[in-house]
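A short worksheet on the structure shown next.
Moving on, here comes subunit A:
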Amino acid sequence: MIGFIILSIFIAIVIIAFSAVTQKKLADSIILFMGVGLGSIVLFFVFQAPDVALTEAVIGAGISSVIFLMALKHLGVQR
Partner candidate 1 sequence: MSSILFIALPLLFGFATPILNKFGKNGVVYGSTIMQMFLLYLAFDLLLNTGSHIEIISIAPPLGISFVLNKASLFFVMLFTFLMTMFSFYYLTHRKTDAYKSETKFFILINMLLASSIGLVLSSDIFNIYVFFEIAGISAYILSAYKKTPSALEAGLKYLLTGSIASVFLVFAIVLIYINIGSLNLAVIAQSFETLPHNIKILISIFLLIGFGFKVEIFPLNFWVVDVYQGSSSLINALFSGIVVKAYLFVFFHILYLFLPSGEFSLFLIYLGAISMLVAEISGLRQTNLKRLFAYSSLGQVALIFTAFAMQNQNAIQGALYIVLAHSIAKFIIFLALTNIKKEYKNFHINRLKELNSPFLRTILLIAMLSLLGLPLFAGFIGKFLVLKSLAVSGVLGALVIIVTASLLEAVYYFKLTGFMFSKSEKKEKLSIGISQKIIFSLLAFLLIFVGILPMIISGFLFDGAGVLLDSTTYINSLIGVQ
Partner candidate 2 sequence: MNIKHDLPASTASGFALSAIFVLTILNIILQNIPNVTQSAGNQLLKLNETEGVANAVTTVVVYFRGFDTLGEISVLFIASLGIGLMLHKNSECNLKVQSNFMLKTASKLLFPIIMLFGLYVMIYGHLSPGGGFQGGVIVASGVLLLLISDKSFEVPHSLILILETFAGVSYVLIGLIGLFTLDIFLGNFLPNDISQMGMLLSGGIIPIIYIIVGIKVGSEMSMIVQNLIKRSDNV
């Protein structure tokens, strides 16, 4: 079961990351990037690293997306 979970989450975050990078709209790619962070949280939990998962949850998916969104607001929604 654990192998299947790891495999499926990896497939999911690779697809999400690829669309985050190639997405035309910046807002979409930021939201998708948060999805990558979310996937990594689950993976860190599966890998028996609760401390890292908690850090990734508050920093990777929490604060850094706020920072990205504020930057997006100032950089202008273009393209």
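The rule is short, and it goes like this: a contact is a pair of C-beta atoms (placed from the backbone, for glycine too) under 8 Å apart; a residue touches a chain by one contact, two chains touch by 3 or more; residues count from 1.
On the choice of candidates, all candidates are chains of the complex that A comes from, given by their letters.
Note that the structure is predicted; figures quoted are calculated from it, not measured.
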Complex partner of subunit A (touching, any copy) among 1 or 2: 2
Complex contacts: residues of subunit A adjacent to candidate 2: 50-51, 53-55, 58-59, 62-63, 66-67, 70-71, 73-74
